[in-house]
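The other protein chains are all here in position, but one chain of the complex has been omitted.
== chain A ==
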Amino acid sequence: MQFMLLFSRQGKLRLQKWYVPLSDKEKKKITRELVQTVLARKPKMCSFLEWRDLKIVYKRYASLYFCCAIEDQDNELITLEIIHRYVELLDKYFGSVCELDIIFNFEKAYFILDEFLLGGEAQETSKKNVLKAIEQADLLQESKPPGPSPQGRTLIGF
């Protein structure tokens, strides 16, 4: 995977993780172009698009877009499931995750991502193991992980 971006329906960036070294200028340019392109797509369209020489895989959960860039020989469907597994992890950790959880605790979202993907490759696909690793690190924290936020719109309904 080359990079992962999370952005809202208004085009606000919520999370960015780059697995290839790029200059800040390039990153900004890519983000701007990509957010525009993805937001312009209609809901019934497929979740993949060819963009420059990359393949973009994106999925919308409630008001939040998850967007990954992969190479041509990579498998688009499994990338879609990587996104889904990440959302599941967030959901489990925050308890019915909504966009606000990610806005206000974005560093936590990064921690979870780093336990799940490392250097652009899936590191640990067992949900239990990822959360265990996070919780162990969190135990040292004086505050518990934030409880569910009542008013937000949850990303996935379980």
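What we mean here is this: a contact is a pair of C-beta atoms (placed from the backbone, for glycine too) under 8 Å apart; a residue touches a chain by one contact, two chains touch by 3 or more; residues count from 1.
By our rule, contacts and distances are computed from a predicted model.
Trainee: For the chain not present in this complex, what protein name does its UniProt entry give, out of "Kinesin family member 1A", "AP-4 complex subunit epsilon", "Coatomer subunit alpha" or "Aspartate aminotransferase"?
Mentor: Not shown, but named in UniProt as "AP-4 complex subunit epsilon".
Trainee: For chain A, enumerate the residues touching the unshown chain of the complex.
Mentor: 8-10, 13-17, 19, 21-24, 28, 42, 44-53, 63, 75-78, 80-82, 85, 99-100, 103-104, 106-107, 110-111, 114, 118-119, 121-129, 133, 136-137, 140-144, 146-147, 149-153
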